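Shown here: the complex without one of its protein chains, the others still in place.
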Amino acid sequence: MSFEIPDELGYLTTHEWARRENGTVRVGVSDFAQDELGDVVFVEFPETGEELTREAEFGVVESIKAVSDLYTPVSGTVADTNDALLDVPELVNDDPYGEGWMIEVEPADESEFEDLLSAEEYREQIE
Amino acid sequence: MIYDQARWTRGASEKRDGNGDESEGESEEGGEGHGKGSVYEPLLAEKRSREVGVASSLPDDLTRDSLELPALAEPELARHYTRLSQTNYGVETGPFPLGSCTMKYNPAFTEDLAALPDAAIHPERSAASTQGTLELRYRLQEYLARIGGMDSVTLQPPAGAAGEFTGILIARAYHEHRGERRAEVVVPESAHGTNFASAALAGYEVVELPAGEDGRVDLDALDAAVGAETAALMLTNPNTLGLFERDIEAIADVVHDAGGLLYYDGANLNALLGRARPGDMGFDVMHYNVHKTFATPHGGGGPGAGPVGVVDDLAPFLPTPQVRAVEQDRREPDGGADGSGTEGSAGSTRYERFAPAHSIGKVHGYAGNWPVLVKAYAYIARLGDAGLRDASAKAVLNANYLASRIDYEIPYGPFHHEFVASAGDRDAADVARRMLDHGVHPPTTKWPEAVPEALMTEPTEVESRATLDQLAAAFDRVAAEDDAVLDAAPERTSAARIDQTDAARNPRLSWHALDE
Partner (left out) sequence: MSGNGRETTTHSHSSGGDRGRDGEHGSPFAPHTPDETAAMLDAIGVEAQEELFDIPEAVAFERSLGIEPRSEREIGREVRGMLGRNDELVEFLGRGHYDAYVPALVDHLADRSEFLSSYTQYQPEVTQGFLQALFEYQSMLVELTGLAVANCSMYDAATALGEAATLARRVRETSGHRVLVPELLHGGRRAVLENYIAGTDAAVETYRHDDGNADLAALESQLDDDAVLVYAENPTVRGTIEEELAEIGALAGEHDALFCLGSDPVALSILAEPASVGADVAVGEASSLGLGASGGMGLGLLATREEYLRQVPGRLVGAGTDAAGRRAYTLTLQTREQHIRRERATSNICTNQAWLALRAAIHAAWLGPEGLCALAERCVTRPRDLAERLNTIEGCAAPVHDRHHFREFLVRTDRPAADVAADLEARGFAIHAVDETLVQVCITEANAAHVDDLAAAFEVVA
């Protein structure tokens, strides 16, 4: 089974992705992660304005068979959260890189993005 | 063998107006009342519910305004719960080979003894007025101590997990009493989930111990995991693959040399009754699952009891109170070492409660699940030495016989009272669900993870050869069936496959939430 791993994103070994968009960084979990989890039933994330530190936990994603912590790809302030997931958590399964995004971070240090795994590096890790 | 658990269901409209008007056109099976929204048995509140205003002699500001609850007559209730029971599978319904759960037949006579009027006492009665209760508790402590090779036993923990928690609190108190603070409890990766959770509840970091290739504890990995921070190693033996930890003495040495304690999870004790004892293997503290090993009923989830046994060094830390015998007049020890004689014993031995010197305090508000303990005592007395040895022999014989009859890979052995087969490239849960259609309860699935798509099977000693053959046939027929059949299973049970995802995404946890 092959997983979609968009080239333009940065990844953590813990399967979160990060995408730069107009000064903020959008965060979600990878196609591989949603497949491993199975049907997502619940997502919990911080409130807007909260300060996050790189690689610290920012929330949890829960499926029928597991609960996983979510880790922050880049330090910064939570600028927005995808509240649609509260009612429709299956968006994480259906569209992990699109409508299934989780939070948007205003990065404290843009250069941190460079420390993330590239798509290629991430693909190697999960294969 | 075919099996059909649900005999009829009612349409959704029927339950509302009671006139049996079947308007459910989308009924998928074509049968009356089997369609969408139908129920096997309406909820109590759907049958008849009434809201009453609370009229009390208390001032209004201390009372609630109203209460709405089901309001049914006794015959209606009798039928409601009887119908519910008919959709429930128990040990007396058929074979129940749930690995790690030891679903034995629950002897009928033990129920009668637990229900004796003389057993129905308040826990805060004086010791002097409850000598019978204390004597039975004392004798059960003794029996369990002998069976486990332990020196002292507490009967207070109300379940196995509570026993684990108790044991780890005892270990912690022991280390602290010696001026040591240790931060870690080591648990094999294949252990029962409760081991991890109980250690964490007691404030410990859990260090996971990977298994060796043979499915047993790897001594090198153990050496690496155990150290000055190790408060205890929690182990079950035979382990969750049914394998005896052959290196148990070396394991004990590693843990003891590091100053740690060895904890025995009694979930698998049924394999060893009268043949090997945790105390003799070097374990310092253990719990017993009386609702597994000693045949007290699981009651659909409980009550159980999780007595804890310890070696002498740990006895001062046991929960309070303990029960001890005080010889008043040493003419003749009554009843002999087996404690079977009662008549004439009154007056010569008194039983009293006491607080161990450095007790950890309490793990249950009173003295645990007393009626369950009465049943366990009666069961052990019924079996005696020979019966206990025979129970483990037949439990192991049954597991091995069943394993020899099924066409599944069983990667690890030699196993004892349970084996873990692999469903191979099939989903073990699908296999299990299809087994239901063949009239048997399936094994535990997907655990331990050392075996892919695990089918953890423990027939226990209560199954006959014929029943084991029936179980084997169910295993093998499912193996021969198409994926599509498995995907659609079960079809002969009162409920078909349940949408777990929807249930978790939209939790409806009371009848109040059904309309939301």
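The chains carry the letters A and B, assigned in the order they are written, with residues numbered from 1 in each.
In this text, a contact is a pair of C-beta atoms (placed from the backbone, for glycine too) under 8 Å apart; a residue touches a chain by one contact, two chains touch by 3 or more.
Just so it is clear, the structure is predicted and the values come from calculations on it, not from any experiment.
Visitor: Taking the complete complex into account, tell me which visible chains touch the one left out.
Guide: Among the chains that are shown, those touched by the missing chain are A, B.
Visitor: Hey, which of B:V186, B:A295 or B:L314 is the one touching the hidden chain?
Guide: B:A295
Visitor: Given that one chain is not shown, which residue among A:S30, A:S63 or A:T81 touches it?
Guide: A:S63
Visitor: So which of B:Q131, B:T154, B:T230 or B:T293 would be touching the chain we can't see?
Guide: Within the whole complex, the residue contacting the unshown chain is B:Q131.
Visitor: With the missing chain put back, one of B:V396, B:A421, B:A454 or B:V478 would touch it. Which one?
Guide: Touching the chain that is not displayed is residue B:V396.
Visitor: What residues on chain A make contact with the chain left out of this view?
Guide: 42, 44, 62-67
Note that only the chains that are shown with their structure count from here on.
Visitor: Cα centroid separation between chain A and chain B, in whole Å?
Guide: Inter-chain centre distance comes to 39 Å.
Visitor: Which residues, counting only chain B, touch chain A once they are in their complex?
Guide: 500-501, 504-505
Visitor: Would you pull the chain A residues touching chain B in the complex into a rising list?
Guide: For chain A paired with chain B, touching residues are 39, 41-42, 62, 64, 89-90.
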